[in-house]
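For this view, one protein chain was removed and the others were kept in their places.
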Amino acid sequence: MSDKTLEKKDRVVVRFAGDSGDGMQLVGSRFTDETAVAGNDLATLPDFPAEIRAPAGTPHGVSAFQIHFASRDILTPGDHPNVLVAMNPAALITQVGSLERGGTVIVNEDGFTDHNLKKAGYESNPLEDDSLEDFQLFRVPMTSMTVRATEDIEGITARDAARCKNLFALGLVSWMYGRPTDPTINWVEKKFADKPPVRDANLAAFRAGYNFGETAELLAVHYEVEPAPAPPGTYRNVNGTQSLAMGLIAASVKSGLQLFYASYPITPASELLHTLSRNKRFGVRTIQAEDELAAANMALGAAFGGQLAVTATSGPGMDLKAETIGLAVAMELPMVIIDVQRAGPSTGMPTKTEAADLLMALYGRHGESPLPVVASRTPGQCFDAAIEAVRLAVKYRTPVILLSDTFLANSSEPWRLPDVSKLPDIDPGFATDPSGFEPYKRDRNLARPWAIPGTPGLRHRIGGLEKEDVTGNISYEPENHEHMTRLRAERIALIAGDVPELEVDDPDGADLLVLGWGSSYGAIQGAARRTRRENGVNVAVAHLSHLHPLPSNIGEVLRSYDRVLVPEMNMGQLVKVLRSEFLVDCESYTKVDGLPIFTRDVMDEILRRVDT
Amino acid sequence: MSDKTLEKKDRVVVRFAGDSGDGMQLVGSRFTDETAVAGNDLATLPDFPAEIRAPAGTPHGVSAFQIHFASRDILTPGDHPNVLVAMNPAALITQVGSLERGGTVIVNEDGFTDHNLKKAGYESNPLEDDSLEDFQLFRVPMTSMTVRATEDIEGITARDAARCKNLFALGLVSWMYGRPTDPTINWVEKKFADKPPVRDANLAAFRAGYNFGETAELLAVHYEVEPAPAPPGTYRNVNGTQSLAMGLIAASVKSGLQLFYASYPITPASELLHTLSRNKRFGVRTIQAEDELAAANMALGAAFGGQLAVTATSGPGMDLKAETIGLAVAMELPMVIIDVQRAGPSTGMPTKTEAADLLMALYGRHGESPLPVVASRTPGQCFDAAIEAVRLAVKYRTPVILLSDTFLANSSEPWRLPDVSKLPDIDPGFATDPSGFEPYKRDRNLARPWAIPGTPGLRHRIGGLEKEDVTGNISYEPENHEHMTRLRAERIALIAGDVPELEVDDPDGADLLVLGWGSSYGAIQGAARRTRRENGVNVAVAHLSHLHPLPSNIGEVLRSYDRVLVPEMNMGQLVKVLRSEFLVDCESYTKVDGLPIFTRDVMDEILRRVDT
Amino acid sequence: MSGNGANGGDVLNLTKADFSSDQETRWCPGCGDYAVLASVQGFMPELGISPDKIVFVTGIGCAGRFAYYMDTYGMHGIHGRAPALATGVATARPDLSVWVVTGDGDSLSIGGNHLIHSLRRNVPLKILLFNNQIYGLTKGQYSPTSEEGKVTKSTPFGSQDHPFNPVALALGAEASFVARTVDTDKKHVAGVLRAAAAHQGSAFIEIYQNCNVFNDGAFDAVRAKGQKELNQIRLEHGEPIRFGPEGERGVVRGDDGQLELAEVADVGEEALVVHNAHRPDPGLAFELAQLAQRPTGPTPIGVFRDVGRPVYGEGWQEQLEDAHSQAGIEDLEKLLHSGDTWTVS
Partner (left out) sequence: MSGNGANGGDVLNLTKADFSSDQETRWCPGCGDYAVLASVQGFMPELGISPDKIVFVTGIGCAGRFAYYMDTYGMHGIHGRAPALATGVATARPDLSVWVVTGDGDSLSIGGNHLIHSLRRNVPLKILLFNNQIYGLTKGQYSPTSEEGKVTKSTPFGSQDHPFNPVALALGAEASFVARTVDTDKKHVAGVLRAAAAHQGSAFIEIYQNCNVFNDGAFDAVRAKGQKELNQIRLEHGEPIRFGPEGERGVVRGDDGQLELAEVADVGEEALVVHNAHRPDPGLAFELAQLAQRPTGPTPIGVFRDVGRPVYGEGWQEQLEDAHSQAGIEDLEKLLHSGDTWTVS
């Protein structure tokens, strides 16, 4: 029993940072598990270095992991950490800037050698000079203590031992926040079952860190973060990539359509390819195509063949798929194109987030080629977004663009598992009856028949040339082109009647509406709650999942507020659409720095617009 | 001296139609020359068959040429012909629909064999049944009369002779409208100087047609169309392709930059490649690349090398250039991308016109990648549009998209030749001074230095990754990306101050403004004039040349009218932009049938909106 | 027969008519495409595959119109992407017989990348490249197979491009089946189609196709009466390579190891190189392709290479289909619950 003071906290943001080789991502995910078991709500965000494996100790080689956990439900990985664990000078110099004033800095003292200080670009040692005076600094010789803690273990060299210092850090922080230790201990035992020395070294390091917290004078306080009340159910931690993949697989199971996923690697979309390629057992076929044009065409070919065709990429790859998406529009075949947006223009900042591909998704093809655009809002909701994209594609025989982004792809949060048996079925409704079959004859949704090769008597030919209504034969008739162009637009517009109305959360009749789309969801919701609670502000919030067509009631909603604020991770793309559709003077808050929108950002924008 | 009545007309629209092999385009261009010499104002539009060489006599093998000429200045090739010359049944069946009620039909009777009637899809012979009763029908056995007229010519077979029937038709119509015959006679004599029999046969056919008109009872009336008053100057007939090519060459001469034109063939942009490739004498380098991606990249490479880089294509090719255009935006190099729009989506109707690539030009790239967009309005004005696009590209170091369309490319009109000595110079302003050189240091236009390889001491490296302000080094700094993104947008926005204000033609203080862009110019101007004259309507008109950024005074202009009508050959793309920028409830008139907007269309829209 | 969807040997007594669609052909009168269309429609019944299980995928160009004239399933894709589009169809549906028809611009200029990758992967596609050494549909620009110095609409001063030899390119791209034939040689075309259909995996067939409007006579040396008899070097697996009206000329290996043409009388039968289309390495096929950089003199036609190697996706689809059909709600349940979960009650 420690004699230290125990303080209650209702939310904490911890950031672990070290060299790419220091295993910070592992520490992060272990701490996340402990926290999940502790029953807190949480959100995490890994922050990988842009370079594959930058020279050790350099600033661009720093790898970090941030976790936000609380005794009530939270929505983002947090704006500014309260605690920074820095394993070396590079980690400190690159991360300390985002730390809250007065925050806690825990450094691995052993990492602060002159050599490392120089590599990080420090003139003088920040642990000695006053550069950290705004923070609470704790210097812990993690490496040496880890080495000492493991020296009696057979078959472990000092070098191996030093490698375990990340578990020392984990142990220390676990103690600080009263995390359960079993999850980590069990994990280590499973993971290194066949390498006893390594197992023991890691366990020793973990315990050493934990005990150091308990015993050393250094840390006088530790904290308690009570479990967060959460709706009953089974939970797991997922990032947007995992849940998007599971959503696609679920759609495949519920539609009976085999999933065909063709893609060309690109950060951050590649992870989706990696994840799906492991799911052979669901009949998922993944193909790494020679380029994005091929990937899109392969998917379109598979769609014609009767499979659930999906292709995914990020910004630059979307440019290359444009022509093929246009062909899919003309062929009216079901297909899902996923754009995991990243910071542009051009190659831009491949590992940073942004949501600046909206207008491209809407208009980035020559000619009039309308299609539905859906966007996911949280890591867990990517699952639903994927299913919705598939539903629309299949029902309306159209390519659908699904927008995600780097932040959603990498960030994780507890996800309440849906009851899969309750997921709606998706009916491919393949055409089979030759009598009266016409390739471009439409059902009441204006959707044409999906007649796949091999079906007796339904032989037909489709292509990108304008087609005669009903027969689908090539036609250059002016009236027909006019008719078909409007028909293609009408078919997509009809979907507005088939998507949920925009729900507004407006407990106390606000004058200001904050409307968002995509991954700004957490920040916007959080900002609304906090400004209501902390500043007694009246503010309404709503979030769009369907960017095209827009929900049928949105015009009404927009007009019913004095002011509408639209925060976006671009230069105001949704605002352009809303203003033009509804002539409502929506206001933009734009952020294009490659980072997600912070709750604080939105709070400030709200407060600027309401008199409290 | 003929004893026939001579009627005055102030405008006539004649359409020549026949089989691809009948030489209708030749007849059209000859008649155009005669008409130019006659001093009428005119506008023409060839109408090629979609197929290369469809089987003779079939409807999809019909080739037509329309000319509109008048005793006052006119702006379009005319909506509906007054006179149709049909060389065979296929020509009649496909073209008669567009003829004005009560119009004149002149057919080559000899072409109406049962065989040809069947090929054209006629059940019964329209010359015998009453299907043409709404029109004035003249049956002329052109083939046989031509054969007769040429039978004494040495070395001409009946087959050769028959081939001259197009000149018979030309002679006949020339007589009808009192065209001077010398231009054609001289042309024939030059053209076939080394083939005397052919020359004589053509001349004989031409004269026979002319004399037939004069002597035969058949035609009782002929017409006089007085010269149109035109501003003094030297004129020539040009289509949009020719003047665009000359504009690019002029820009090359005036800038001292060698013209580098890389392109991949595509209808209708290919003609530009063909035209420029003949201009080696101006140092024009044309390259037929392996695809549009290569063409765009070659151009960008040449831009880095210090040449006047241009690439051109049509819709589908634009999709493929998107990623490279984004790279050019990041590299901030001068480059012109020409999109000769055609009817889409996808392959669409390659030989038909449309203007549905505007939103793609504005937003068809991932990320925030703003660039200037310029559009040409008439065949002759393509010359100025090309020079303006180059001016902006070079001055602001940016890719510029220039929008033309199929109608402009093929349609021709008299063009008053500019005084080239008065064309403004374009200063490349290459960087040469190493002292203080930074690749992304900007001048007062926010343009960066154009430092081309070979310049001593200015070695630098540029790319698509986000660049640090000033130095251009790779940077992932959040603040820098935010700054650079806004800087790129600001640089383009600044151009608004460097383009002429939007001029409004509003003689009598109208409430309705008709605002257009692109090739609808002629129809809009014509509609305004005619509704003013014929219906006493008050209507204002204005036309945009710069689609991005928009002229600085446009907001003002829009707000100063009760109603704003925007006719477009798309589903209302400019309207989307205007509504969102200025929250003005602009109204759309949209036409997407692959044909140009007609004066009549716009007149009706105007009349519907004003009470007369 | 996986990879080309044949229903074993069962006879469906199909006729040419069963493969002719009701769409009116719109090529120029006299175009070589007509001859190829007739040959293909005439050959199809031999496959013993119902037209319902055949897909023709084409690109953009005159050749691309082919899809509309076959009464099978068809996709007329965008310019240059047909091999990728067809890869999607063939991979998703190995039960189908998938054919690609493309032009020299479509597959060698804009579509070069997809062509070489589909050949490298050995995707079960029969690729018919209609090589007319010109851009037909866009009215006469030069193509990647046009001769150097060619004067066309886009090259009034003559092109500067050195052309591809499609057969050599395909061999360099690891193609497992490579052949060449001539549009109007009905019998020869049929023979090559037969061999291609029998081949497992990608089959690449270059068809010399006359564009009588923009490049008439480009192949006269191997196509025109009086010349073709002299210049067609017909490759037959296992046979000594000889040609000429009386087979009086042949192919021999010179002292420096390089292939050469010779008079059989001078060198003797036994000196002739014996064609081996099944040789695992493509060396010989490539050397044969080099005998005629262009079809202006003696030029090999027939099957250059025909070797077996794993077919792309072979066996996979079957496995995946089983997996998919067995994967149900429970498995989905399991998938969602994989990883660390916890329950709140």
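Order of writing sets the chain letters: A, B and C. Residues in each chain are counted from 1.
One rule holds in what follows: a contact is a pair of C-beta atoms (placed from the backbone, for glycine too) under 8 Å apart; a residue touches a chain by one contact, two chains touch by 3 or more.
In this text, all values refer to a predicted model and were calculated from it rather than measured experimentally.
Note on the chain not shown: across the whole complex it touches A, B, C. Among the residues C:163, C:191 or C:302, only C:163 touches the chain that is left out of the figure.
Touching the missing chain, out of C:14, C:224, C:273 or C:329, is residue C:273. Note that of A:55, A:256, A:456 or A:507, the residue touching the chain absent from this view is A:55. The omitted chain makes contact with just one of the residues B:66, B:202 or B:324: B:324.
Mapped onto subunit C, contacts with the missing chain fall at residues 109-113, 116-117, 120-122, 144, 148, 160-165, 168-174, 253, 256-259, 273, 276, 279, 281-284, 286-287, 290, 309-310, 312-313, 316.
Residues of subunit A that touch the chain left out of view are 51-56, 60, 264-267, 270, 273-274, 277-278, 280, 286, 288, 290-292, 316, 346-347.
In the full complex, the hidden chain is touched by subunit B at residues 33, 36-37, 39, 183, 230-237, 246, 249-250, 252-253, 258-260, 262, 279-285, 287, 289-291, 293-294, 297-307, 309, 323-324, 326-327, 331, 417-418, 420-421, 453-465, 473-474.
Throughout what follows, only the chains that are shown with their structure count from here on.
Centre-to-centre separation of subunit A and subunit B, using mean CA positions: 47 Å. Per-chain Cα centroids separate subunit A from subunit C by 44 Å.
Between the Cα centres of subunit B and subunit C there is a gap of 40 Å.
In subunit A, the residues that reach two or more other chains under the touch definition are 323, 326-327, 463-465.
Multi-chain contact residues of subunit C, defined as those touching 2 or more other chains: 60, 78.
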